[in-house]
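All protein chains but one are shown in place.
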Amino acid sequence: MSPDLWSLIWDILQSKLFLELVFIPGIAFIALFTVIVVWAERKILARVMMRYGPLHVGKVAGILQTIADTLKLLFKEFIPPRRAHKAAYYLTPVFVASVPTLALTAIPFSKDWVVFPSDLGLLIAFAVFALSPLLAMITGWACNNRYTVIGSLRVIFQDVAAEIPLLLSALGVVMLSGSFNLVNIVESQRRLWFAFLQPLGALVFFIALIGEIERVPFDIPTAEQELVFGWKTEYGGILFGLLMFGEYITFAAGTLLFVTLYLGGYLGPSFLPPMAWILIKMGILVFLLILIRGAYPRLRIDQLLSIGWKWLIPLAILNVLVTMDLIYFYPWILGG
Amino acid sequence: MSLRKVKRGPKVIKTLNNLIQYVANWARLSSLWSVHFETGCCCVEFMAVSCSRYDWERFGTLPISSPRQNDLLVIEGIVSKKMAKRVKHMYDQLYDPKYVIALGNCSITGALFKESYSIVKGIDKVIPVDVFVPGCPPRPEAQIHALRMLQEKIRKENLESGAIVPKNNSESLEEKTGQKSTHSNKNKKSQEK
Partner (left out) sequence: MSVVVRTLKPLCLAFTHMFRRVFTIKYPFQAPVIEDDYRGRIQFFPERCISCGICESVCPTAAIKLVEVKELEGFSEVKKFKKPQLDFGRCCFCNFCVDYCPSEALKSTWLVELAEYEKSKLTYTPYKLSKQPERPKLLPKPKLVKLEISKVRGAGHAPLKKERGKK
């Protein structure tokens, strides 16, 4: 090989895009996040119930549990149901696992560490979030099973109830920072985090986010006691693993978005690098969401709809109005 | 789904095959997800073993609700003839590799209800069973012991004697169980009325 090729490879290896795609927020970050969070979720839920959780796999605290699960799913067979749409059955898990990663490209991990810097970064993240229920619907329809179809219909209901307050409450942030660019949004929180400036908007966004990423208490589409496993019922083997992988990437993207919008993103005292701060904040939020899973029972679909339409949307609109008033009458709140 | 056995060929391929099989067996035995499929009163003790006091999630089991993602079917107690069809159906829904534990004497022989007209006397007439756990109902300790026996069985499954497992070890297992530990060898007999 010529030295030119070597230098080219060396340049590619050193380039920022390569680092971003491979480490943060790329493949390594996503895989590590999934492995650690699945393990931590089982451990924390077990501790809430005063038991050990995974303990004997991998000698120390069951640390190899997720890896064993993944390997087992790899070595397991999967059969499409007889009347399923074969192409959709095989392809949708791949998309479910890969589409939410696009939301991570818009998140700034430090001032100049964004995979896809754009003036409309917030809209990109929301567009990706809006895609995932469509994929869930196709998945449920492709399996041609009554439980999956009911599950995918519930995804649509839930999405309408959660997506609108999500967008409306994010509008307050956009008005305060005057930009859709996520880096600008983070930079305008240098004085005060938006969570303190708009507690109402943050609360509405948080609740709507739990509904959007389908976690307990809003995991209605996969309700295990009513529908067998919701729209994931017919999947086994590594296809099921891909579906769970997609779920946890959505989880990561959702928490990162909340941190970026309301908790000051990568900002923090300078003794740690900005990337560490965003990861620490994200870890705390992930812990809180897991604890919520341990504490609350699941709501019914009609309860979720009434919460979404009767409480979250009016509160989000109220939040927008209050923010407008603040900006009009007290412009010094923006920091001049 | 077992890896194809290599009959002839260089020892390297045999060793590699064994290595992959060993890893697969380790992964299978340390994440035996099971469904809570109640057939009789033994399910109360099965709940006890899944709860805080004995907590068999320590060994990597996970209660999961869809049969598609399951590896372990636990027959919890008495099976009536009407239920036996459902048990067979349920067993067919699981994807390979799948393992069965028969819990309680009712599922082994019909025990107390042996003279009843509506009871299947032995679930092994309907589906192949890996481990039989006597007791009425079996204590959680007995169930955890059965799980460890099943894990020990899976650990040696489909391994050719050679590089990883010493030769006498796998032979002694076959002596002990009296059958080859692959699932294909088990005859599936459906219960006739």
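Note that the chains take the letters A and B in the order they are written out, and that residue 1 is the start of every chain.
Here is the rule we use: contacts are C-beta pairs under 8 Å (C-beta built on N, C-alpha and C of every residue); 3 or more make two chains touch, one makes a residue touch a chain.
The shown structure was predicted, so the numbers you read here are calculated from the model rather than taken from an experiment.
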item: In the full complex, displayed partners of the excluded chain; value: A, B
item: Sole contact to the chain not displayed, among A:Leu21, A:Ile36 or A:Ile292; value: A:Ile292
item: Residue of A:Val48, A:Leu131 or A:Val149 touching the missing chain in the full complex; value: A:Val48
item: Where the unshown chain meets chain A, residue by residue; value: 44, 47-52, 55, 291-292, 294-296
item: Contacts of chain B with the absent chain, listed as residue ranges; value: 52-55, 58, 105, 108-109, 111-112, 114, 122, 124, 129-136, 138-142, 144-146, 148-149, 152-153, 176-178
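Just so it is clear, only the chains that are shown with their structure count from here on.
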item: Averaged-CA centre spacing for the pair chain B and chain A, given as whole angstrom; value: 37
item: Chain B-touching residues of chain A, taken from the complex the two chains share; value: 42, 46, 49-57, 62, 64-65, 68-72, 74-79, 224-225, 228-229, 232-237, 240
item: Complex contacts: residues of chain B adjacent to chain A; value: 1, 23-24, 26-28, 30-31, 51-52, 55, 57-60, 62, 64-66, 68-69, 71, 95-97
